[in-house]
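Only a single protein chain was left out; the remaining protein chains are all shown in position.
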């Protein structure tokens, strides 16, 4: 956090000054470790084992915040008899389908539910990254459940959880993660001792956590701990994601993602959502409790925002105009399709996949096989000059005179040359004022897409083709201003917020939205950002003049709430759990919820409210159910549906690992997304032979001094000089083992690529003892590329493509490699070196480790089963 | 008349420099115990003061690629990787496996950090002994401070590991040798008690550079003039905080009235001692020290020389009266000798 | 460890530093300044000799002294200006007059000495002027003016020769600062030696007797006043070892040889010239040696850290007792 989010870290230091204890878990000792009270080195890719150990520690010692757990989580809920755990199945859950490597989630359901309410099979969910839809609401599940509040029922979630994590002992944590038991106990003790009625503990992760084949389950494990300890929805608690790009939260809220529409509405699927009704029902799940009951309203408002007057009840609000998904259309699928010549044109908007995405060589070869490419950026980035300067020029794989891609480089406006909102990591929208006009031809994306749309619509004006109706009917009449004819960002924000069609009055809250076409709203979760016709995101009342919550600085979705699910900061009766941790509570005199923040609950619904039998939607949420976007109003320790790789997190080894999974026969995530394509070969991992060809673990992350793929830092002199070269950090022991010298050169080799770097021999990297073996890890920054003031090989070139099944994010924080002294070979010899490694590691054909390894009985504890 | 402590001892420098009713003396307190080594100070300083690039060399000194305070780096964050306990923390690498010791080849290469670039940080080429120490091998004498990172020998040495970071800056001494030796009056004392180079005056004589006991002020090669931290004199005049202190995310760099900062620092040290960090100590805070106390002082977690600071600097001008006396004596001797020589026999 | 009966008290070099990097910035002065130390000294010594010759009626020696003084000061001025980072701003030196700055003091000394030496030297050209007219008037006025100027220059000459000792000593450079008691004497002696040397080479043999005595005096001042240079603990190491040490040693040897030869050279022009050359060379070597020693000491953190650490530890143990 100190490394990648230094200014955010001031609050950690503030907490530390007041006595908080800070633990830092990281494969390498970073600037955060230096300031932490305790540092735990960990083998990359084993976080679930560590956190699972903490879960077991809590349950075994009954250290959970029992009152909170019983009332607010699904600990008491009973699961069907059909459910079978990883304990009984060598690391698989019940319902695994060998044919397509997915789970049928039916056996995971709650007792008494005839079936899970999802209408979608797991494979479609995986292909369409359906997990992302759950960012603003839980997966669909029926609200009425059977519960045993004594938590004694053998099939209640509490007992299932206890059994599932039984083997995550401190000894096992040590064996898997390489973390000594005493350090594990120190962490577990501090975490539990600092949680409960009077205290809260916070879990902070950086989004490298998501870049694992089990990334979603990493975060699930953290959430389980925080729920067990009563740290959710309370001040000083929570699971805090530190996102690495200014508006990456905004980019999922108002997504430019293939599978989502604004407000986490799913992009229609050709088979599942043929009609508007099917589409909204699949979101709302009639009969389900919670705020998603109003999905039709949100959907209709979006369609009205898109197609304006053309969208009417008679034509299903132009739902038919929507394109339909048929499967995975994600960025990695696209790149492989580019290599195969299936894609004509590609827009890159402030993004540099030649450096920033996994398997850089595949990215560059894909771009070299397009008809045209549009790059919009501040600087000449690697993704614009691949045809000229890519490493593949040297190897002969790309030659300018044979590369047909037509490249348009359009200069972009910087953040001070345009106005608009970012949504930051804490869901906070902040408006930026424009300081100056952009230089020369530089323009905002707003300008580019507004005018591109204008030109295209002009071209099609006389078209009679049905396919062009969607463009011609599009509501595309934004006011413009200034010498560059810049569209008004405020007008767009107003449309995002939504307004009453008849009066034009901006909506104050999504509860004002109607499903009859009388209101318009581009992103329902953002409704309120333009309440009263005021740009609430532009509010800048100084922090010193308001409370700690600072509600009048910017605007947070939903409804300007700063802590989600903050009803949980009060006990079931609505009283604060303790004076120290008072935040939102029930004011019996006024009969309303009140507190320092906007209550994340219906304002006047008393704690004693109980829904009538069969109540659905918001009315189905009881007065003591804080998790109002979950189908059952509870925090989920166990996910009866919606998480494709299991109802509970399970430690699987990374797809590329030098170690046999010590916990189960199942080696890696069985449901991970695999791309079989000639370019995407993977290193062998146990139980396969030849994994020792790539004996070392490598991980990549950021340096304080650089930003992501370097396009905004390697081009900036005062930053470039602070970290001027690509380097690799190795422990003294590994340096001795491989003959590496400090500041000398080394190159790392995987089945995809070899990259070179200067060596930093440092005590901050340490060998770990894992399952009786010494495992060496090396670390690289992923900021470097071949353009800019400072250049170097790209670490992301080393990775293959394996994705998390829930959200289709790649595993690019851990892999295996070899490391050798000296510079890498050049030209054809470079390719020969990689081929040589592939030959040594089995055969030359593209290689994919088996999805299921449960019949390979060489794993330790699992043999008892 | 000049103050009796004009050259040495406690002194309020602004009135001594001719300011009547000056504002309180302003300064920096840099608390290294909360420094996260982010280098925001280095960048913020460069942005505000238009300081040019200082080179694109990988120095291999942990994460320090700046190397030292120079004419083109007015803040410098030092990084020290140390196999030593930070006091309150659990050993970072306890229980990790041991391995073979680092090879002599690594050790030797580890010492090779950069080529000589004049006054820029670099190998002490002028001093073979120092160069020999840094180049490792049989001459290596085992001086801890000269160790390149990673020289430690495995887990045992690393069990108690800490990573020190410290943002260094001009000390704005009470008795500033650079200022006193400046022959043009380019270096002057501001009403805030700080020491500033006036770029419209400096003619690049270089005297200040040899005079500074901290090795701070430096000549910019292509420009010829001497440059260093101004404590953002222009911002101070506007009632603003210096750029580095304003940027510092963790309040490691604190700006304020020196008297108040000294009190704050004393309290902080006491607190750290209480928390089991006896190694915390102040540096440059004492008006009775060799430079009359620094306007920019530090809380350190190890001896000053570990961070590249002189352990007990004394302003050279303390001895100036004695020097003039010796020079006078020598001059008289010279004159007398000449007289005697000419008054002697003709042949 | 002893060498030549001398106890070398080098403390164990066990000290901490930041990656072995220097604490101090080495002086940025180029060899211009080492050269100036020589030319300035030469000018000062020569002005004294010129005045002595003037007062004792040695016109040949007077002329040599005055011209050498002018040549020396002209070269000095050039070297000083050339060494500046911003030579065009040389005149900024005259903005202030600071007793705390040896360079400021030196500037004002030079500002006084230079014109006086110039006038004195130019006055030597009087015989070349025509007898009559305005220039004739100048021809008659020049000698007395030159005499006054010569004496005035000589009056400021000792300051010019010795302030440079303070110039180097008033720095943080360990080997320079710690040598502050010796440097003015070394430089005073060296100045006289150089000036005597030039006189021995250039002046009529009949007038050089005082120079032999002066050479002896120079040696006495440099050896006597400056003998501590190599004996003041760790920071005198660069005066004994390495290139700087060799230069200093060469200066000493040349001074001894030059002086001895001068004393023996009464009748021999050749010997006088050899002794003169040795004396000049001695001065050059000494100046460059001292200059270099300072640079070496600033570049090695040892010379900064070890003495300070020792001082601090002493202080600490004193307060603990």
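As written, the chains take the letters A, B and C, and residue 1 is the first residue of each chain.
By definition in this document, a residue touches a chain if its C-beta (ideal position, glycine included) is under 8 Å from a C-beta of that chain, and two chains touch if they have at least 3 such contacts.
In this text, contacts and distances are computed from a predicted model.
The subunit not displayed here is recorded in UniProt as "Formate dehydrogenase", chosen from "ABC transporter permease", "Formate dehydrogenase", "Hydrogenase iron-sulfur subunit" or "Sarcosine oxidase subunit delta". Taking the complete complex into account, the chain left out of view touches A, B, C.
Touching the missing chain, out of A:12, A:203, A:668 or A:808, is residue A:808.
Only one of A:420, A:528, A:558 or A:574 touches the absent chain when the whole complex is considered: A:420. Touch with the chain omitted from the figure is made, among A:639, A:722 or A:780, by A:722.
From the options A:7, A:313 or A:588, the residue with contact to the chain not on display is A:7. One of C:96, C:129 or C:148 touches the chain omitted from the figure, and that residue is C:96. Seen across the whole complex, the unshown chain contacts subunit B at 1-2, 6, 13-14, 16-20, 38-40, 42-44, 46-48, 179-180, 185-191, 196, 198-201, 233-235, 237-238, 240, 243, 246-249. Subunit C meets the missing chain through residues 94-100.
In the analysis below, only the chains that are shown with their structure count from here on.
Measuring from the averaged C-alpha position of subunit B to that of subunit C gives a distance of 32 Å.
Once the centre of each chain is set as its mean CA position, subunit A and subunit C turn out to be 73 Å apart.
Once the centre of each chain is set as its mean CA position, subunit A and subunit B turn out to be 45 Å apart. For subunit B, the set of residues touching two or more other chains reads 111, 113, 148. Residue positions of subunit A touching 2 or more other chains: there are none. Interface residues of subunit C, counted against subunit B in their complex, comprise 13-29, 48-49, 51-53, 55-56, 83-87, 89-90, 92-93, 95-96, 98, 100-104, 106-107, 157-159, 161-163, 165-166, 169-173, 176-177, 180-181, 183-185, 187-188, 191-192, 209-211, 213-214, 217-218, 220-221, 225, 242, 266, 294-296, 298-302, 304-305, 308-309, 311-312, 315. Touching subunit B in their complex are the following residues of subunit A: 2, 6-7, 9-10, 13, 29, 31-39, 41, 178, 180, 182-183, 186, 703-705, 717-725, 727, 731-737, 739-744, 758, 760-764, 766-769, 774, 789-790. Taken together, the subunit B residues at the contact with subunit C in this complex read 7, 61, 67-68, 78, 80, 111, 113, 118-119, 121-122, 124-130, 133-134, 141-146, 148, 177, 180-186, 201-207, 209-220, 223-226, 303, 305-313, 316-317, 319-320, 322-324, 326-335, 337-347.
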